Structure formats: structure tokens, C-alpha cells
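Note that this is a trimmed complex: some chains were dropped, and none of the rest were shifted.
Chains here go by letter, A, B and C, matching the order in which they are written, and residues are numbered from 1 within each.
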Amino acid sequence: MEKVNIGVIGVGRIGRLHARNLKYQVPGTKVLAVADIFEKSAREVAAQLEIPIAEKDYRILLENKDIDAVVICSSTDTHAQIISEAAEAGKHIFCEKPIALDVDKIDQAITAVKKAGVKLQVGFNRRFDPSFKKAKELVAKGTIGTPHLVRITSRDPEPPPISYIKVSGGIFLDMMIHDFDMARFLLGQEVIELMAVGSCLVDPAIGEAGDIDTAIVTLKYENGAWGTIDNSRKAVYGYDQRIEIFGSEGCIMVENEKTTGVIVNGANDIRSDKPVFFFIERYREAYLAEMEEFIKCIQENKVPPVGGFDGKISVQMGYAAKESLTKGSFVKITK
Amino acid sequence: MEKVNIGVIGVGRIGRLHARNLKYQVPGTKVLAVADIFEKSAREVAAQLEIPIAEKDYRILLENKDIDAVVICSSTDTHAQIISEAAEAGKHIFCEKPIALDVDKIDQAITAVKKAGVKLQVGFNRRFDPSFKKAKELVAKGTIGTPHLVRITSRDPEPPPISYIKVSGGIFLDMMIHDFDMARFLLGQEVIELMAVGSCLVDPAIGEAGDIDTAIVTLKYENGAWGTIDNSRKAVYGYDQRIEIFGSEGCIMVENEKTTGVIVNGANDIRSDKPVFFFIERYREAYLAEMEEFIKCIQENKVPPVGGFDGKISVQMGYAAKESLTKGSFVKITK
Amino acid sequence: MEKVNIGVIGVGRIGRLHARNLKYQVPGTKVLAVADIFEKSAREVAAQLEIPIAEKDYRILLENKDIDAVVICSSTDTHAQIISEAAEAGKHIFCEKPIALDVDKIDQAITAVKKAGVKLQVGFNRRFDPSFKKAKELVAKGTIGTPHLVRITSRDPEPPPISYIKVSGGIFLDMMIHDFDMARFLLGQEVIELMAVGSCLVDPAIGEAGDIDTAIVTLKYENGAWGTIDNSRKAVYGYDQRIEIFGSEGCIMVENEKTTGVIVNGANDIRSDKPVFFFIERYREAYLAEMEEFIKCIQENKVPPVGGFDGKISVQMGYAAKESLTKGSFVKITK
């Protein structure tokens, strides 16, 4: 089959990572162009990765007939607009999460995608982590019978800058959104209502910015199972990404990955290495696998496994959590 | 110091275990007598353990001037009454949990104990488990800084008989009561309110008996930390007893104990042994240690580390959970 | 069936442990008497455990018609003589290892036992450890196919006193003897030759006493498998007792048991507890199980699973190792 020609829009840390993966590790693709509102960044990345075209304006990429698909890694507030324009231009779309913080905008983007008949894949990278993916597959094939309880632990090694927290939508929309998606993914079931608690325990500055840094959300699934997610903005021991699915016939766990396999047995205790530092290290394989899947969906004309609906509902769950936190009671997920 | 002479009241499974531990493994004690409403049981145990006195009526033990302390392991509905009578008779008291399902009766028992000036220790055995005890001590000395999150997993290998569930007070009073106590113990802080969810997922017969078998409770501590407890009446892989305390400077976990240390690396996977079966195996050391502590408190005239107040508040937490489950919102703990 | 009446000869640490286990935890037995050349010790133990008879001279126990069996825990140099006399007196015999440091004396003791038709069990306690026992059973039922490699790690937390080393026969006879027995036990095969290396790396005083403190022995089994044993007199992290059996269809490992299940995730590393301190803690269940087996063999008239031949060959392996260390080549095991 023909190579899929790609344009990457936004080449900050995650955009560069995708561009590099596509360029070097995904056969059947060609990264034709990058765009970034910081033109210098676009040029640097293009030079480094030997990409022919570097632009300031992403619209030039959308007008380029040779480009089959775009990977949107620009700032969140631009996602929905670019999706709509890319869809109109007939480009397939990979977009980092969240699609938007405004559900109406998400709807507009989804509508544009549907109308154009292009592919849309949303960047819930964790679904492509080999461990979580296997856990989900085992659940799906009944290894643990009927699921009763899901538990997701998701703690960052350090909080983002306060400036980010002010515009991110807060912990439920910038951080727990991944866990909401994971909760749905693991069981292949929707959550019908949820209840959030939390407070500011890590850093008062986060509270002053209007957010919390520690949260627990209890989930009720459509089929009767229950779930909990806990988040902290700061785990001193590193990125803590564990899940557990308990069912009538067993319990699946995914443990953290350690930096090395070294164990030191000493006079006082036994010491092993901490979990890998953060998402770039932890989800290295997942970032690559999601791109491979996106390209495959284009080549084989398949529906991407994580699309507009997933992008929308995870945001709706975030808003439900915010509402629940205020109300102190369960809040239903609006669909 | 003089030997502490003990009478054991109620010699079902747990009464026998205490009698045997006291007889054979706790120096400084003498098990003088056992009583059981099934006189035959009392006689059997006395014969087996070479205990001089076996009675049907516990009151005979209370009247015996040589007996210094009683260990109450009779059915729950008799605990409060026997405590009061034993206190009046000047006996020190170890009583299995719960003291009663009726908070007024607990108050009466506590009042009787205070009036008589005797010791009362309540059978929250898990506090004496070496792993949980060490976890608590590490928290207390600041190893993980300020605690933010507590997580308690407590799943039984199999449900109790339906007949038991009908009189036990239900999952929050017969099972999660241990976890409520553990939650308070680990942080050395009170829980001020809690929120319960749950349903009947394991066995419909449990639902027909008016109980649930799967539950998650979210806790708010007085100092701002949050906790979750999850319970299931049936974990096919065995007794699942894990805790986690996450704080500003680290995270303490206690893992399950496995039956053996054997690991089999095979062509398909790596297999290790399941957790030990149930509480008798898992808390073998804890049952002994709580008795040693009780005897030590008598000999050294110290206040037992887990007493009437602990027995009462854990029951109140159970009722708060029941109320929360019905209301669908947080319920404050009445003190 | 009738109770088996026991006399314990030698009530140092291990004699007391057996007496206590027999008294309190092995149904179907009665500890009638203890003897110790330190009469005071015998009296103390008898008083503490409520044993009727305490003697200085073990011969009084052998003359006692009520005694069915003796448990020999006196010093090694007395074992063979007491076995012979006990056999002549018609007593069943449990004897701590080694039977003797002199193979001729072992032969005489075995002959006496055979002639008298009494049971003889030798105290290779590790065979009764639940983990090692399970490992052996899995090998026997073919879980890992044909065994190719056996690896035994056996390191003490601290060296014995130099005075002990001077009379013990050295590392191969006082320490590795357990591992020689384990090597035979795990595969149910004899070792036909072995090669020893080692030196004094822990403490020069051990070298001055004529012994080494660090040793590796390579074993060749009759059926073609290979084994290695490594010993150190001092592992600062505690008693290190691991095994591994590698075969055509997999690999069985037994890991160390940790003091508690506590894990501390900190800013620098993940810390867990050290292995349990030493043999008393590590083999608590094994010491009890070997006594239960001994009593069962008497009651059911069965041959003890670890007897005179096992006691003899392990000593012969020890001498072969000493010879190999000097020669620098493989030495065959004399049978």
C-alpha cells in the first residue's frame, strides 16, 4: 500500500515524540510536514528529523494535497477548531486529549469528522500500554469472570506549573481524564454515575489557583460493578500507575515498572528501584503503539479504537466529578 | 509477678484458639476454667487442654475468686451482658468484637467497666499483625510525612452462612468493622464522616437476606486525609488483606502473605502460591500477640491499647455506613 | 491409639523447642521425661513445661518402660552412643543431625537400630519446610520435566563461636551438611561426585581455627544433572535460604521469607523487610512438622522419611568436600 503522508501540528514535547516515532519507527508512513505557531520550533524539529516542510500556520498543511493525515499536538484550546478544519480538508486526524474543555466544541468537531468521513483517533495513550492492554483483554475473555470492582491508582511524580493548572480545567480534566478513559476501557462498559471527593493537601498554591491536588472518585458502572480512582499531584517515589480489576473468578493487577531490576539486600532492608519517572518513560511503548494503530486504521480503513465519543465522554466525566465535588453526592454522566 | 488466672467463656473456634494460645504460649498465665452453653464443648476443650474447670454457666467462673480475667468469645448478643457482670465481679476482660450491635448496650458495658476499674480489651486482632503494626509505627514516626490517602482492601475467601448474615448486622458490622478499626489505627486519627456504596454481586441469597456482599466506603479523616475501604464476601484467590498509606513523603504498602515461597517458571507463565486461606492462618501471630498484650496490661497495670471506645466507634461507623448506603450521601460519625 | 510417651535427651535450645512442640502442638504424644547433663536445665524445662520426670542421666529414661521414644538433642559426640543404647532399650529414636562425625560410629548406630527394629529419624528439618517440600513434590510429579540444574544458596546471618567451629567438623559438616541432604532430597537422586572450592573471606579467626567460611560445591547427580551449593558464614541481610531447580520444562524457585509484608516507597528507593533472622524463625513450621511425622511413623508403623542412611551419606558428602578442597579435583561419594 501507499505510504501515509503525515503532518504534525504542534511540536512541543509530545508532538516531537510523535513525529520522531512516525519518522523512525512506524513503517508505511512519511512525515511530510510540521507546523508550530513558534516557527522556530517547527524549523528545528524539521531540521533534526529531516522533514521537508516546516510552517508556522497549520492551514498550509491542511491545504497540502500530499498530506493524508494530521497529528494534532497543539494547545488544548485549538484542538476542536483544527479538527473541524482538518476534517473539511479531508485529512485523517489523530488528536491529543482532551478534544476541548467545552463539550459543545467537542460535538462540533465530532460532527465535522462524521460529515467528512475521515478517521479520528484521540490520544488516550494508556490504552496501548502492553500491560493495561493485556489486562483489558483478559477481562474481555472472562479470565476473572464478572468484574465487581475496578481500582485505578494514578499519581504524578510532581505537580504541573500553577500556570498550567489555571487553564487546564483542573485535576479532573487534565489528569483524571486518563483514568476515566481507563475505567471505561478496562471493562468495556460505561460509567453511569460518579462521586468525587478531594482537597488540597500537596501544595496550597494549587488551592489558590482554584484546584485540588488529591482526589478519590467512586464510579458506578452500567452493569453493576463499582470502581475507584485515586489521584495525587505528587508521589515522591515517582509515577504511580497501577490498576486492579476484581471479579467473580479472580483479580488482575498491573504493577508499576521499575527503573532497573537491581535489588540490594543490606543490613537494614532490601532496596529496589523506584518506578520509572513519568509518562514519557512509562508510556514509551504506548505512544508508539497508538501511532501504529492510527496508521493501520487509515491503511486498512478501520474505525480507530478510541475516537470522538471516548474523547467526549471522558470530558463529561470530568465535569460530573467537578459537580459532584461541589454537591457532595453522586452525579449522573450525561450522554 | 503472680500468674494471671484466666477463664474462657465460649469455646467455639476462636475461644479454643485463645485458650490454646494462653495455655501454651503466653507465659505468666494459667487457664483455670472454660465455660460454654454447650457443656459438652466446654468439657472437651478442658480435657484436651488439661484445664481444671469446665462449666455450662459462665457465672460460675465469675464467682470463682481465683479467676483474675475472662476472655469472652460467646455469641455477639451475649457480649455486653457478660462484660457488665464480669466487671461487677472484678474480672479483667478481653472481649471479641463487636461488643454489641446496640450502641446503648455498648455504653452500658463501658460504664460498668469504668465503674469497676477493670481492664477491657476488644478483639481487634489485626492491630497486632506484625505487618500492619509496623506500617502504623512507620506512619507514626513520620516515614511517609503527612498521610493523604489510606486504602484498605479486605476480601474474604468465601461468604459466611446465610444464617449468620441474617443476625450479624450485615457486611458493615460483621466484616468492615475490622477495616474501620484498621483505618483509625493506621493514622491514629478519627474518621469524621463516610460514604458507602455497594450491592449484591456475589450471591443473590445474600441480597435476599437483606445484606450486600460488595462494598466501597470512602472516609474523611479529622486531619484532612481521605480513605477507601473495599470489601467483597468472596475472593476466589483467598483472603485478601492489603493496605496502603500514601503521604507527602512516600507510600507504605502491606502485601498479602503467600502460602509458600515456591515460584514455578513455566512455558506459559510464572506461577506463585495464593494468599493464606483465611483469618486463622493469616492472623495466627496476631491472635497470640493480642493475648500477650492483654496479659501484659493486667500485669503491668496499663490501659489496653484497644478498648471500649474503639469497640464502640467501629460499630457507630458501621451504622453510619448503613445509613449512607440508603441515603446516597456522606454521613457523619456520631461520637 | 495409645499416646506415644516421649523422653527428650538434651534440652539446650533445640531440645527445648522439640519438647515444647511435642508437649503443646503434637496430638497423640506425652512428654514424660527430660534429661540433661546439666541437671538444672532438665529441672527448669520440666517445671516450665509441666513434664513429670527430669534427670541428669539419660540412661534412666532408657530404663523407663513407659517411654516409647526418645528425642536426642545432646551434643554431637554423644549421638551415636545414645542411639545404640536407646535401640537396645527398644526405644524409637529421633536424633538431631549429624549422627556422628565418625562414619564408623554412624554405621554402628545404624546397625543397632536395624537389629532392634526401632524407628530412627534424623533431624534434617528443612525437608519439612512447606516451601521446600512443595518444590520437591513438584519436581517428583514432573512439573519441570527432567531436572538439569539444582542450585542451593545457604548463608547464615552470623558465624558460630570459634569454639564451636573447632569441634564441629567445619563448614562442610556443620553447615553444608543440610544442603547436601537438601540436594539429594529435591531430586530424589544420589550425588555421585562433588568438587569443593572455598576460602576464608569472612573472618580470619575462622581460618586460624582451621576452617573456611565461604564455599562453593559443584555436584554431579547419578542421573546426569548438575548442582551447586554456596555457603557463607555471614550474610549481613539475614538467613539466606533459597533453592532453584531448573529442568527441561521449567524452573522452580523458592525465595526467602521476609519478616513482614511491609513495603516503603520512598523518594530514593523501595524498601522491604529482610529475611527472617535465623533457623528458629525460618524453620518454625518445619521443626513442628518433622516431629509430627516422627510420631506418625511410630503410630502407623511406617519407615521415617529421613533415616540412618540419609544421616550417613550427608556426612560422607561432607568428608568428600573436605577432600576435594585439598585435592582441587572431583571426589566420588563413598557409599
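In this section, a residue touches a chain if its C-beta (ideal position, glycine included) is under 8 Å from a C-beta of that chain, and two chains touch if they have at least 3 such contacts.
These numbers were taken from a predicted model, which means no experiment stands behind them.
Depicted are 3 of the identical subunits; the complete assembly encoded in this structure file consists of 4 such copies.
Heads up, the rule we're going with is that only the chains that are shown with their structure count from here on.
Averaging C-alpha coordinates per chain places the centre of chain B 39 Å away from that of chain C.
Measuring from the averaged C-alpha position of chain A to that of chain B gives a distance of 43 Å. The mean-CA centres of chain A and chain C are about 58 angstrom from one another, to the nearest whole unit.
Among all residues of chain A, those that touch two or more other chains are 235-237, 240.
Contacts from chain B toward chain C in the complex involve residues 20, 23-25, 130-131, 134-135, 138, 143-144, 249-257, 259-267, 273.
Against chain A, in their complex, chain C makes its touches with residues 235-237, 240, 258, 265-274.
Within the complex formed with chain B, the chain A residues making contact are 146, 148-149, 151, 155, 195, 197-199, 201-202, 214, 216, 218, 220, 224-226, 228, 230, 232, 234-237, 240, 246, 248-251, 328-330.
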